[in-house]
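Every protein chain but one is kept in place in this view of the complex.
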């Protein structure tokens, strides 16, 4: 089973929601659609499911054109943000419902429902009703309904948004394991870069209805094609600084100079945008050629085991991502070290022209 | 809005509904339109009269005064029922068995059929055996709805208020229940007075249900028939003869089919017009608010 979108465009009332997307999903692959709200993730999924018909372009499943075929004749299932279950049916009946509709033999239904429930760790809840369950258990039930029918394509539309973060951690890990063993194509929409990385597989970065990049998740992260793709696939957002390369040095915002290192020597003179990941900035020098920047703290956001430091001076506005908990006062003055050998360079159009060799990944 | 997969088969699904509406509304209406432009003598003899009946009806003094009475009546009961309904809704308990008990008590009048309401009040107001009529006489007030137009009017208005205020109260009660508890908590913390809570939290959230309530009550009261017919028979004289009764007298008692058909249409258009004016006025008020705010 493969799923191919060919030059798919979707226009609603004159507004282009999906703009000429071509995408090929391999059999058995796990695919993350990453993008902010309104990037077109949901629309793209609805097109894949057959809930909408593209304005232009074709959709092929296993080589067959299914563009005009409605959702009822495609073997797909979907899991939503909201925990959607039949409130008057038990968990067992909920999970069994797609099989009953398909008139599967009773004993076979029983076997598959129990197998699915076990996989999702809800085998002890089969006789309960959805509204008696916690949010996480309700979502497990909804996933059970999607998984039980052996769909060719399973679509997840931000399924973990309404769960608290401890449950999200568990779910992500389970999903990774679950789909490693399955043969169907999974498509998973999320707004969080961290979630995309945690799920692994392949990633498609979407922005304003366009597909910015598609590939193995780590590759897309480490080797962004352009500045937009790098910005969309980083949390906190990658720091971008304008600079001028001239002869043997780089000038940031006309005042901070530093000599070109071996890594960046290939850049021809001109204007560039330089990107550095928040987690590569640090409070202690990591290498001899690190650039020292005097800044003041705008806010230290602490997330249990990590610190996101928003800092600025007259020229820069940067976010520093530190492991561990570090406490700072607002407006405190500190020094930040900028690693010149971990810098991405983008030309004036935003296309990537330099990827630091140490970060190029696998 | 997303556009779904296009499929024109859906039109067939609404066909039965169209047929039903045709038989129940459109065809009878067309019959009335047909009568209104003809003079019918018997089954075979009829003449086309054009707008003659319409002109005659609009100039008929009896109907003009019935129309005037009708407006006075509708506006009076709205002026009483709306504030009273809101007041009752505010006083109703919010939870527990008391809430259910009061809810049932309040809505009881709504369950009584129109003509029965008329009969109840007809007996209630009789001077000899009616509790209200008898009591008023004993108190020294010569109460008589068959002789005093004022008595008749007041009685009909009280009857309508008794019968229909619960509808407004019920609508407002549901509107009030929909206000999240956080609003009241915030207001308490802001030390808002009872009046301020009503003015700035409750009333704004009631606007939508009130629009529905007022429209319903207006149309309803404009077509009132059974209750005054049973209670006063439109008297004394014609002092409580409202539009629908005037129309009924003409159509059934005098069998003037043409004029009464013309009058029916005029009547229908008045209700439509007033409702439309009222509805657009309120909608514009809300839109104004938004635009001024934006």
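The first chain written gets the first letter, and so on, giving A and B; residue counts start at 1 in each chain.
Assume a contact is a pair of C-beta atoms (placed from the backbone, for glycine too) under 8 Å apart; a residue touches a chain by one contact, two chains touch by 3 or more.
Just so we're on the same page, contacts and distances are computed from a predicted model.
Trainee: Which choice in "ABC transporter ATP-binding protein", "Putative tricarboxylic transport membrane protein", "Sarcosine oxidase subunit alpha family protein" or "FAD-dependent oxidoreductase" gives the name that UniProt lists for the one chain left out?
Mentor: Spelling it out: the chain absent from the display is recorded in UniProt as "ABC transporter ATP-binding protein".
Trainee: Going by the contact rule already stated, which one of A:63, A:247 or A:304 would touch the omitted chain in the full complex?
Mentor: Residue touching the absent chain, from the options given: A:304.
Trainee: Just to verify: which one of B:158, B:192, B:223 or B:251 makes contact with the chain not shown?
Mentor: B:192
Trainee: Who touches the missing chain here, A:24, A:62, A:164 or A:253?
Mentor: A:164
Trainee: Mind pulling the chain B residues that touch the left-out chain?
Mentor: Residues 180, 182-183, 185-186, 188-193, 196, 200-201, 204-205, 289-290, 292-294 of chain B touch the chain that is not shown.
Trainee: Spell out, residue by residue, where the missing chain touches chain A.
Mentor: 164-166, 169, 173, 176-177, 191, 193-194, 197-198, 200, 218, 221-222, 234, 277, 279-280, 298-305, 308, 310, 321, 323-327, 330, 359
Basically, only the chains that are shown with their structure count from here on.
Trainee: Distance between chain A and chain B based on Cα centroids, please, to the nearest Å.
Mentor: 58
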